[in-house]
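Report on one structure; see the data block that follows.
Shown here: the complex without one of its protein chains, the others still in place.
Labels run A, B and C following the written order; every chain starts at residue 1.
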Amino acid sequence: MVKEIERHGLPVVHMCTVVPISLTVGANRIVPTVAIPYPLGNPALDPAEEKELRRKLVRKALRALQTEVTEQTVFTD
Amino acid sequence: MSKFRIVHYINQFYAGIGGEDKADVQPEKRDGIVGPGMAFRGALADVAEIVGTVFCGDNYMNDHSEEACATVLEMIRSYQPDLVLVGPAFNAGRYGMACGMVAKMVDENLHIPVVGGIYEENPGADMYRRYAYFVPTTNAASGMRKAVPEMAAMVKKVLAGEEIRDGYLKKGLRQNYFAEERGSKRAVDMLLKKINGEEFVTEYPMPVFDRVEPQPAIKDITKARIALVSSGGPVPKGNPDHIESSSASKFGKYCLKDIDDFTPENGQTAHGGYDPVYANQDLDRVLPLDVVKEMVRDGEIGSLHDYWYATVGNGTAVASAKKFAAAIAEQLLADHVDGVILTST
Amino acid sequence: MANFFIVSNNPLAAEKYAAQTQLLTGSPAEVYRAARDAVHRGSRLISHPLAGSVKPNETPYRSIVLSAAGGVLDFRSLQLIEDAILVLKKLPQRHTEQYTPAMHADYQVIDLDLLDSAIAALPAEFHF
Partner (left out) sequence: MRLEIGSIFIRDVQFADATAVKDGVLYVDRAALAAAAAGEDERIKSVEVFLARPGESVRILPVKDVVEPRVKVAGPGGIFPGFTSNVEQVGSGRTHVLKGAAVVTTGKIVGFQEGIIDMQGPGAEYTPFSKTYNVVVKVEPIDSLKQHEHEVVVRLAGLRAAKYLGEAGRDVEPDEVRVYETKPLLEQVAEYPNLPKVAYVYMLQTQGLLHNTYYYGVDVKQIVPTFMYPTEAMDGAIVSGNCVSACDKNPTYVHLNSPVIEDLYAQHGKTINFIGCVVTNENVTLMDKERSSNMAAKLIGFLGADAVIISEEGFGNPDADLVMNCNKIEKQGIKTVLITDEYAGQDGASQSLADSTPLGNACVTAGNANEVVTLPPMEQVYGYPEVANVIAGGWDGSLAADGSITAEIQVITGATNELGFHKLTARGI
């Protein structure tokens, strides 16, 4: 899916929990997320903290989209 | 001996009905040859005859696939063919899909062989290659002159019952046969070749994954148009399109203009591959709509495409991914989207 | 307290390892789903979900040993459980509910034996 959309000429940032799968399916910009049932959240946090966590992850994704890459890159920090 | 009977399936364009403006025409059949079938006539003359041509508008075939396929199948059946010829579709996405759907219907219901022509990267090729001998073609209709003799040769081989090992896009099926030597001997032979640096052919290729070149980065995200896509199955509450929980046959497209935040009342997941409790409580955990909306408002993101797209996939490659991605990308490009955030579970 | 647990639909497993077993009432597919959800929450597989050569569509009983929840997602466990679910999907469904009581008893014994081998080989970090 990621790879196929990118093939049509759009940069894609893949936000996903299972980075090895993302590498396998051919994503070029990868942002690791929290957990499979809640990639962009964490039910253990209070709602405000959870939203802040999500905001940070999305900002990281935006940064990935603005970063030139030549090969599959995982944006960890 | 009487000649083999062939039915040819083509689209509205090759049938001479018209282009994109006629892509909604319903299935029709004509006795004998219409359009490109003429080119096949000479090549097949001594063994087979195109006894009928069935055509349909590409949009009609794709948008009403169930009825269209059923009608096309009955039209094909009415000619009692020995083989069905589809295309060539070259790189025309919707025509390729149509040819593929016809191949599948014929293979599963009439149990007669199908020969087609298609460009390897046409999404229809990946989706439906297992149902036909698809001869690889160039990506444009200018390759017709090359495609016809190759397809005709494949038709002849198939009708003659010859064992066909190449000249088509592999169907991706595993087929048993008895080898000359037993397995252990073949293993020793393969090992000797591997030791000696000679070429050897594995009998079971482990799955490999192709890559795509990274697209250039977005220069300034505050001016860019972003779209949200997810393979985690985020859908409006009630799953209005009835997206299946796994191996879904369709993707969802939903307007996000009126939603600023997901709640248990307006969103849920359709994905059957994980515990849905957390996503159903707050779908922002799968599709970060709340923060993205705020960031657009605050100017951190230029603008947002008005729809989100939802598929159900476990991350592993599924045959339909290409088809979905092609359809989604088309709509995103039409709306001048610059980049995509795709979330997965 | 044990730092591992068993998801199972085998009553013999629940009998023998009462305190450690989450007994489910459904098919092996339910057991796989429960194990998958546990892996998604951070549990690691201790036993292979396709233990034994008994095909998952053939046996009505399945027991899987996992580490107690916590920790980061273990990719290897994820891969194995997802692959096992795919294997179950590709095999034709069989009407195991029509098995005779004696057959059910046999499949329970087999599953328990595979479970016993896993418990006997429990890695040192795990305990009752």
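The criterion applied here is as follows: a residue touches a chain if its C-beta (ideal position, glycine included) is under 8 Å from a C-beta of that chain, and two chains touch if they have at least 3 such contacts.
Remember, it's a predicted structure, so these values are computed and weren't measured experimentally.
Note that the undisplayed chain, when the full complex is considered, contacts B, C. From the options C:13, C:35 or C:84, the residue with contact to the unseen chain in the full assembly is C:84. From the options B:38, B:191, B:255 or B:333, the residue with contact to the unseen chain in the full assembly is B:191. Contact with the undisplayed chain is limited, among B:22, B:41, B:104 or B:130, to B:130. Taking the whole complex into account, subunit B touches the unshown chain at residues 130, 170-188, 190-192, 194-195, 200, 202-208.
Subunit C residues in contact with the hidden partner, per the touch definition given at the top, are 45-56, 58, 65, 76-77, 79-80, 83-84, 86-87, 90-92, 94-95, 98-100, 102-107, 109-110, 113-114, 116-118, 121-123.
Note that only the chains that are shown with their structure count from here on.
Distance between subunit A and subunit C, defined via averaged C-alpha coordinates, is recorded as 32 Å. Computed centre separation for the pair subunit B/subunit C is 37 angstrom, with centres defined by C-alpha atoms. Subunit A and subunit B have centres, each the mean of its CA atoms, that are 26 Å apart. Within subunit C, the positions touching two or more other chains are listed as 37, 40-41. Residue numbers of subunit A whose C-beta contacts span two or more other chains: 17-18, 36-37.
Residue ranges of subunit A in contact with subunit B, taken from their complex: 1-18, 21-22, 24-29, 33, 36-41, 43, 50-51, 54-55, 57-59, 61-62, 65-72. On the subunit C side of its complex with subunit A, the touching residues are 37, 40-42, 73, 75, 78-79.
Residues 273-275, 314, 316 of subunit B are the ones touching subunit C in the complex.
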